[in-house]
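Take a look at the structure set out below.
Of the protein chains in this complex, all but one are displayed in their positions.
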Amino acid sequence: MQVNKPEDFTKNVSKALAQPDLKKIIRRTTDKAETKRTEAVANFPEFENARSQGQKVKDHTIKYMDHYLAEFEKNALAQGTIVHWASTGEEASKIVLDICRQHKAKKVTRSKSMLGEEIGLTHAFDNSEMERIETDLAEHIIQLAGDPPSHIVWPAMHRSREDVVKLFREFHEDPTYSEEITDLVRSARRDLRNKFLTSDIGISGSNFLLADSGSSCTVTNEGNAELTITPPKVHIVTAGIEKLVPSMAHAVPLLRLLTRSATGAEITQYITFHNGSKRPNDADGPQECHIVLVDNGRTKMLAEGMEEMLRCIRCGACMNHCVVYKHIGGHAYGSVYPGPMGSVLTPHLDSLEVANKQTHACTMNGRCEEVCPVNIPLPKLLRSLRAQSWQKKYEPLTNRFVVQSFAELAKRPRLFQLLSSCGVIFMKVFSRKGWIKYMPFTSGWTRNRDLIEPGSTTFMHQYKKMKKAKSGGA
Amino acid sequence: MSQKITNAGRTQPNTIECLNISEKKVGLFVTCLVNTMRPSIGFASITLLEQAGCTVEVPELQSCCGQPAFNSGDDEGTRQIAYQTIKQFENFDYVVLPSGSCAAMIKKNFIEVFKDQPEWLARAKHLASITHELLSFLVDVCNFEPRGIELDGSFTYHDSCSGYRSLHVYEQPRKMLSKVKGLDHKPLNSHSECCGFGGTFCVKYSDISNEIVAEKVKNILATEADYLLGGDMGCLMNIAGKLNREGHKEIKALHTAEVLAGLAPQILGGKDAS
Partner (left out) sequence: MNKQKSELSRTKIFSAIKNAKPTVTMDVKTIQQEAFELLKESEFARPKLLSEDATQALVLRIEAGLVIGTSCEKISTLDDLPNSVNQFFDKHSLPQEIKVQGIDKLEKLDWEGISTDSDIENDNTVGLCWAEYGVAETGSFVVHSSPKMPILLNFLPLYLIAVIPKSKILHYMDDYALIANEIAKKGETPRNMCLISGVSGTTDIEGVLVQGAHGPEVLHIIIVEDQ
């Protein structure tokens, strides 16, 4: 599959809308997620309190980020974890690859993390002598298909069962010839089992970093994180610096919010805290543990007043509830992070210049903010990115001209009223039987819908006339 | 003044205000879409406010609430528009708009562009505190109930996003419409899901907007209602325009105020409601 670029957003959208089944495929996942989340919230009357607590925990940690980072580092080192720092994604990827090379790794297993995608780790391995094995079932599917992820929780949601049947038959050593989903999952289980056990390095992300212990926490339903991390000699964690929380007790409210918001389940099946390397005589576990702490635009967000976005716990609820995402899907955004959260993040990871169109692909309906488990004001953040785009003149000139001209008029009410009256007369010319099917300068509207006929004259005109008549009569 | 500022935010019923409402002067902000496209909504608003006991005035020097500039990221343009809106409306007891999104613009967004101008920020906050969306104002502040209005048929209701999410308008229109004789409510599936209008969005991303409104239309048709009602001209224009393009003449889109003011028969009969 050809990988979309963020700067080609408009083109990507047309491509997505031209795919006849895409909408159906997306809705299969998002509708279910939406229904199940609604149920989960209804069954948890304390949800609003949890949400407020979760937000406060994240805000507290962001407020004292340097303190907690230093504390995390100290405690991680004390556990024998080797701590690395990376300013950019490229640096982070290089650190990971270098560790693998030092250990002469041939096979590397990876448990899904969006940060890994963000820093280009998957791509970096593909250009190396090492074999990368994705162990999350969805990541396994998109690795076989050569696709980028289309959702942060269900990265392979754009692939149908038929696609998976084909891929597994082509790539699995002992494939199933059944088309039953259960058999397909078993086929992946057989294929991945030996790979787990013979891997040289296990790479994971982290849902939470606990400052007071230097631990990282993984959250999965498949249990692939533990299977990825435990057998190899070396465990490498890659994590964004915003994943910090003060302690395990502070991660608990966020765990309550995360799964309910993501899949509608009350909790994921596997929550594991990883505390450094194997203890002497432990029955299993890696002998060496590394953690790569990644900035990649996060401190920039802090500096640019976007710190609310650093609360994000990557649940995907905003995209599941986004009317735009539901129609264009994840690939159109041309970024690892699609939907509302992606439209805020991508300008900081790539640049606003390449990713400003996404910030405009939003109706400002507020649904994403309404369902966000940590109250991120996504519409407000998108709007402030639009304001930055405006100042930096990234907006196409024609749009700028139209908006500016309108604003120029609107600040002169007399002229505005006059031109409104002219507008009404102009529109009347094109209207037939109460409707306008086509009119110059309105193709954006009339391409897809009719425009109602305006009033005979403007309200203001009629109102003034009425008032005059009244006072004249009196 | 200072007390009014602290009252900014949610519209809440206030019994003391209810009693004294007749002494209150209401400034009607008509909004540009109503001004040009559907004057009858403006006249319906005046009728309803007067029935509710308010003294209504429509300042002639009004234009737009500034959403197109604000949502495009043009903060300076927004400020320029806001200056004169504030000047025109800040001395009323209440400012009322027959639109959730324009009301939300004044109530929630003006303050965003005056962060660095304390004097204007205070004035914007004051204006926010006295500004209301029409339908919620009628119920929450005026305790208004329509009387003697009849309309045969059934309606379904589209909650506009700004009204529903920013201003918590939901029960108020339904409550008033339940008093209209002969009118049944047919609930809309995904009633609060965006219709795809989104101001400049619908022309900027016309094709995405089209997909969204097509879905809204599907849900509306499934109700088999005779009327589509709502509180925002933008959404109504968008949905009605799509209904008409698809040839669905059987369902008519009306602003809730038009129905409550008893103007529906006239409008449906094709006459200008003024």
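A and B are the chain letters, set down in written order, and residue numbers restart from 1 in every chain.
The working rule: a contact is a pair of C-beta atoms (placed from the backbone, for glycine too) under 8 Å apart; a residue touches a chain by one contact, two chains touch by 3 or more.
Remember, predicted model here, so these are calculated numbers, not experimental data.
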Subject >> Shown chains touched by the chain that is not drawn here >> reply: A
Original post:
Where the complex has a chain not shown, which of A:F9, A:F125, A:W154 or A:W390 is the residue touching it?
Top reply: A:W154
**OP:** Using the definition of touch stated at the top, determine which of A:S93, A:T230, A:T359 or A:S389 touches the missing chain.
**Re:** A:T230
Original post:
Per the definition of touch given earlier, which of A:C100, A:M130 or A:L184 contacts the omitted chain?
Top reply: A:L184
Original post:
Which residue among A:S87, A:S405 or A:S443 touches the omitted chain?
Top reply: A:S87
Original post:
What residue numbers in subunit A mark contact with the hidden partner chain?
Top reply: 28-29, 32, 43-46, 49-50, 52-53, 56-57, 60, 63-67, 69-70, 79, 84-87, 91, 94-95, 98, 135-138, 141, 154, 156-157, 159-161, 164, 181-182, 184-186, 188-189, 192-193, 196-197, 212-213, 215, 221-224, 226-227, 230-231, 241, 246-253, 255-256, 263, 265-279, 281-285, 293, 295, 299-300, 302-303, 307
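We adopt the following convention: only the chains that are shown with their structure count from here on.
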Subject >> Whole-Å separation of chain centres (CA-atom averages), subunit A against subunit B >> reply: 33
**OP:** Sort out for me which residues of subunit B touch subunit A in the complex.
**Re:** 30, 32, 34-40, 42-43, 58, 60-64, 66, 68-75, 77-78, 80-81, 83-84, 88, 112, 161-162, 165-166, 192-194, 196-213, 237-238, 240-242, 244-245, 270, 272, 274
Subject >> subunit A residues within the subunit B interface of the complex >> reply: 13-14, 17, 23, 323-324, 327-328, 360-367, 369-370, 380, 383, 385-391, 395, 399, 403-404, 406-414, 416-417, 420, 423-424, 427, 434-435, 442, 444-445, 447-452, 454-460, 462-464, 466
